[in-house]
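The complex is shown incomplete by one protein chain, all other protein chains being positioned as in the whole.
Chain IDs A, B and C follow the sequence of writing; residue 1 opens each chain.
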């Protein structure tokens, strides 16, 4: 009967993000996910990878068993 | 540090809903609120009032410290 | 990576509750479940069954992928 939610503490992009504006990205994930909003959190490409930057989620949308987040990338960890 | 969320188990409209389509309504509430989605829940005009109907939330949006829900009204309790 | 949680809006006992005191019951459920606490909610024996009463959850414990709730039964819907 209950509603499954996944508590997430970081953004894992798996390279699926799309750029909306200069530093604003949009990412769709399966299922309903609870993210901290308005708070700086880690961005990673995969769960195992190192942090690739810090972002603040500005918007979370839940619909049709998907979660769409819009986030502003604050800093990028360059590794080259 | 944490992010305040309010767990809600019913929709309390306070008469602020707007009709989007035949049975589809949209309602903005202050703060970030966690609602059960895709599950029939009670709709009331105020917390103290009797149930005015049953609805299923189809979409939840969190942004700028507001929560906007889109819900389909399934049944209305007529009381006249 | 995320942590799965199930949002629950009522207590479904499946007859697994144990009485602790006069009107105080304890119930263990699989997984981590988010229940409204300190608020009257429905108690049912199964998801499909009618409400068997109203209870207020007084304590929620999450450990070892189980959720243990302690609740006070406020009213019973007698059906005989």
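We take it that a contact is a pair of C-beta atoms (placed from the backbone, for glycine too) under 8 Å apart; a residue touches a chain by one contact, two chains touch by 3 or more.
Here the structure is a predicted model, which means the values were calculated and not measured.
Enquirer: Which chains here would be touched by the one that got left out?
Expert: A, B, C
Enquirer: Given the contact definition stated above, which residue among B:3, B:28 or B:76 touches the chain not shown here?
Expert: B:3
Enquirer: Contacts of chain A with the missing chain: which residues?
Expert: Output for chain A: 7, 9, 34, 36, 39, 41.
Enquirer: Since one chain has been left out of the picture, which residues of chain C touch it in the full complex?
Expert: Looking at chain C, the ones touching the missing chain are residues 1, 3, 5, 32, 34, 36-39, 58-65, 70.
Enquirer: Using the document's contact rule, name the residues of chain B that touch the chain not shown here.
Expert: 1-10, 12, 33-34, 47
Rule of thumb we're sticking to: only the chains that are shown with their structure count from here on.
Enquirer: Take the average of all CA coordinates in chain A, do the same for chain B, and state the distance between these two points in whole angstrom.
Expert: Centres of chain A and chain B (C-alpha means) sit 26 Å apart.
Enquirer: Would you mind pulling out the distance in Å between where the CA atoms of chain A average out and where those of chain C do?
Expert: A distance of 33 Å separates the two centres.
Enquirer: For chain B, what residues touch not just one other chain but two or more?
Expert: Correct list: 34, 36, 39.
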